[in-house]
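Structure incoming, see below.
With one protein chain held back, the other chains of the complex are shown just where they sit.
As written, the chain order gives the labels A and B, with residue 1 at the start of each chain.
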Amino acid sequence: MSSIDFPLEFPHEKPSEFSFSETLYSWVATVDHKRLGLMYITTGLLFFVIAGIMASVMRLQLAFPNQHVVQPETFNRLFTMHGTTMVFLVGMPFVAGFSNYLVPLMIGARDMAFPRLNAFGFWVFLFGGLILYFSYFGANGLSGAGSAPDVGWFAYSPLTERAFSRGASTDYWAIGIFVAGIGTIASAINVIATAVTMRCPGMTLSRMPLFVWMMVVVSWLILLAIPPLSACQIMLMIDRYLGGHFFDTQAGGSAVLWQHFFWIFGHPEVYILIFPGWASVSETIPVFSRKPMFGRSAMVGASVAIGFISMSVWAHHMFAVGMTSMANTFFAASTMLIAVPTGIKIFNWTATMWGGKLHMTTSMMFACAFLLQFLVAGLTGIMLGVAPFDWQLTDSYFVVAHFHYTLVGAMLFAVFSGIYYWYPKATGRMLNETLGKIHFWFLCIGFNVTFLPMHWLGFLGMPRRIYTYAPGRGWDDLNLIASIGVIVQAIGILAFVWNVVRSAKWGKPAGDDPWDAWTLEWATSSPPPEYNFEKVPVVRSSRPLWDLKHPQDPDWKYE
Amino acid sequence: MIQPVAFLQAAASPLVEHRVADMFKPLATPAHTVFDLSLLVMGITAGIFVVVGGLIIYAIIRFRHKEGGDPDEPPQIYGSNQIEVAWTVIPILIVFALIGVTARVVAGVQDQAEPPGAIHATVIGHQWWWEFRYPDYGIVTANELHVPITTGPGEHPTFLKLESRDVIHSFWVPQLAGKTDVIPNRENTMWLDPREPGIYFGNCAEYCGTQHANMLLRVVAQTPSDFADWVAQQKQRAAVPTDPQLKQAQRTFDRLSCIACHAVRGTPAFGVVGPDLTHLMSRQTIGAGVMENTPANLRAWIDNPQAIKPGCEMPDMKLSDQQLDQVVAYIETLK
Partner (left out) sequence: MTSTVLPEAPTEVQQKWKLPDRGVVGIISLIITESALFTIFVVAYLFYIGKSINGPYPKDVLHYPILATICLLSSSGTIIFAEHALKHGLIGRFKLWLGATILLGAIFLVYTGSEWRELIFEKHLTIATNVFGTTFYSLVGLHASHVLVGLTFLSLVMIVTLLGFPIQTQFRRVLFLSWYWHFVDAVWIIVFSVVYVIGR
């Protein structure tokens, strides 16, 4: 089918005809959703390596008690920049990147609803990220308190007020993330408009791929969750530059208000981060199990339910601030209720594998590890959700363990599953499976060696965000083990980086449909032409390509 | 008190140090209540993990496609409403059970009424040390909170009022209670009732700036009579030195700007920026736990605290050797 008799040539199919500057220009000026998607994901991966190296330095400092690898301030900047980068400059571009690349392809559209808004969103996002990193050079404010921000990724007031954070570093945090947020919102509006208004004929909402459904839910969450963060940052800037008192506790301001506003953003945010992961495995698990998604409509319902419930649980990050027992109980209850729709998802993925024929590609291995690690992450989340238990666990390494299981063990693993699955589509070449297995095993083992011990560190009373600790408090061995795990992880990541770079040139040609898959993106060439589909497709079920490949037994008979 | 013999023994032997702050070895009611709840919660989650994780692993192993196996697609199954209902309803039941016990424990710990005879202390968080005030006794001390142990139910627990002078801190001694944040412009409360005499280690548990890591905390739980002795001793003003050299040393101290930040009750020093030094030598550590309170350490601290706790709010005072000798000599009299 890939024989396209269209008179245009595209630069990345025939790069030799274009000079370097022309190629560069064509990428910078592009409004093509696929290129923007790839740019988002590449940016995210670059930032991931940077923030991962920061984490490695932190683990080096914490490997032994009383280490002097870095200064205290430097350590504080490292975890702030690590957390901020991972959340805003790694997780968020994955959301935007995956949805940009795949949503139009999966719904049989030729572009996004607002292509130029899309390009605007990317560049604004990148600019925000650069502002944040410019703090390393630019934030040596008059009083010399500068360099990168050191207030933690949730920047609790009043530590961020002028009195306690001099110089300009906190301003770089607030403005950089504010600007990046505008880009994120632009991209979310675009995804919603695209999925709602540009589906190809026959693709009713009930036939829309789960991936697209989840991306719509995540965009909805972005619309509602990012503005509270922006509001926080505006208020902080008013405090810092105009002498306002929103969070100025000396003048009647409230320190807890920031926490409420931040977590009204922050909790939906963590679901925003996991959604692209969920969306990816909702495609890869069925394809590699050779079965349709079990309980599709239940999956959609669960996603939407999570979208709503996740907006009413924010104060579970604040069980220790001294809320009333009523409030604590309410937020504990709503938090635990999320286990129900999330459980539905886990069960449906498992049921999809049940009775299937699992093809253990690298992509599928990441998806399987995701399932188990997300189960652990979710169950530790429940432990945190039990308010009294959280009084002990909050701000300890147990929380660090919980959220790395969600963010690395679940989100990142699922994203890798997606990358191994769609890389052939985006580049026309397969990723190397041997390198892929190396990547998988090293990352999986390294990850668990790093983060499993952290649960016990939490039980033994180790608080988070400490740059050093004294020997003899029961933390020495576990910290050393955790640090060793990082080396193993880094080998895995190196294998991945090499795989991606190498396969772009020397990978096995993929063909249009290497996985024998069922959604529309596999019906066009790899990489797809700029206009995606030569003909406007029409679909009759949620697995249009299954219908074509199995005319005797099509899906639409059952839906 | 009740058993004089046991009390004598306790007084004779030094207090046990609970350096490893294991939250699963609780030694006070709030921590114990949470511990009981946590066992239940961990039991349930472990059970779920075993069942669900087992199913996932079973599926991965059992349904693997064998190389060269039957190339046909497996039966296409789209779902089942009964099954969906089952795995919706069962988690809902579990969650409701969890909510029920959570609600009970929250109310039990948080809404605990203050019994008569409770000890009162005010905890004031500073960057990066703790100030403890006992309003009923007029005592001010730092970094080591002394409380009496509880031998019977409801017997003199300590009720803490938590305030902060600057940013948010969090009071956490895992073996005694969960943490409660120490927030400026807001008054929080919590309570503890240690069962056994001992020294319980804890930390500031909310990131509060550069030296958050070295904002350590100790709770010294004593038998009621030891506690009473301690109170009596702390109530006294600083001893006035009689030795002429020490007198000279005190004059040096009083002329330095130390007194702008530190208080020594009974002398011209009444600063409130730093820890009260009136009975410094009765404390085990200096600098909120960064080091043991030994003469050498004390000297090193006063010489240059920035070398020991970089970024802390006490500046390098650049004392001459002679001044340093005198100041240290004087401070060592503050028993």
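Assume a contact is a pair of C-beta atoms (placed from the backbone, for glycine too) under 8 Å apart; a residue touches a chain by one contact, two chains touch by 3 or more.
All of these numbers come straight from a predicted model, not from anything done at the bench.
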{"item": "Option from A:Gly253, A:Gly307 or A:Gly507 whose C-beta touches the chain left out", "value": "A:Gly253"}
{"item": "Option from A:Glu73, A:Glu283 or A:Asp513 whose C-beta touches the chain left out", "value": "A:Asp513"}
{"item": "Hidden partner chain, touching residue among A:Val87, A:Val151, A:Ile185 or A:Ile272", "value": "A:Ile185"}
{"item": "Option from A:Met39, A:Leu132 or A:Met235 whose C-beta touches the chain left out", "value": "A:Met235"}
{"item": "Absent chain, residues of chain A that touch it", "value": "1-2, 113-114, 185, 188-190, 192-194, 196-202, 223-228, 230-232, 234-235, 238-239, 242-246, 251-254, 257, 261, 264, 511-516, 520, 522-524, 533, 535-538, 544-545, 548-549"}
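Basically, only the chains that are shown with their structure count from here on.
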{"item": "Whole-Å gap between the CA centroids of chain A and chain B", "value": "35"}
{"item": "Interface residues, chain A side, partner chain B - complex", "value": "71-73, 76, 150-152, 156, 158-159, 163-164, 249-250, 252-256, 289-292, 294-298, 320-322, 324-325, 328-329, 332-333, 336-337, 339-340, 343-344, 346-348, 350-351, 353-360, 368, 371-372, 375-376, 379-380, 382-383, 386-392, 394-396, 459-461, 463-469, 472-474, 550, 553, 555, 558-559"}
{"item": "In the complex, chain B residues that touch chain A", "value": "19-24, 31, 33-34, 37-38, 41-42, 45, 48-49, 52-53, 55-57, 59-60, 63-65, 69, 73-80, 83-84, 87-88, 91-92, 94-95, 98-99, 102-103, 105-107, 109-111, 127, 162, 166-168, 170, 172, 174, 177-181, 183-186, 188-189, 201-214, 310-311"}
